[in-house]
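All protein chains of the complex are present and in place, except for one that has been dropped.
Let's look at chain A:
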């Protein structure tokens, strides 16, 4: 009985546990919160690993001439974070907040263009591998020749 009275008296002086979300400034999410993925087209090398690992088939990558079209249907996304874990260049990150409310379905669609470079030998379009080379050999080091060739030219002696 006595502990109960102590808790009751303590509760009178405690602040309410209800979060104030009626104001304009919404409270921040905890660190490491799994929000929707956010794609950075400048870091992306269009390797397709995110497309392979996505369980909900959100990501679709297709090539149109000299550019790659990176499409995401965020309305299907389950926020599992597989694409973020496996991305070799950290091009995908979690959205910094959980708030995603719209009245228009088109807001969930993401379309990005990734620029391609030309193969040094034959001129076919290949993705830029400088970010991968920097990761493998360190920043500022010369990029090896085979990374600037298309798969066909690599096999030729």
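In this section, contacts are C-beta pairs under 8 Å (C-beta built on N, C-alpha and C of every residue); 3 or more make two chains touch, one makes a residue touch a chain; residues count from 1.
Note that in this section contacts and distances are computed from a predicted model.
K.L.:
When one chain of this assembly is omitted, its UniProt record names it as which of these: "Phosphoenolpyruvate-protein phosphotransferase", "NADH ubiquinone oxidoreductase 20 kDa subunit", "Copper-translocating P-type ATPase" or "TetR/AcrR family transcriptional regulator"?
P.N.:
"NADH ubiquinone oxidoreductase 20 kDa subunit"
K.L.:
With respect to the chain omitted from the figure, which of A:47, A:61 or A:74 is a touching residue?
P.N.:
A:74
K.L.:
Which parts of chain A face the unshown chain closely enough to count as touching?
P.N.:
17-19, 21-22, 26-27, 36, 55-57, 73-79, 98-103, 105, 108
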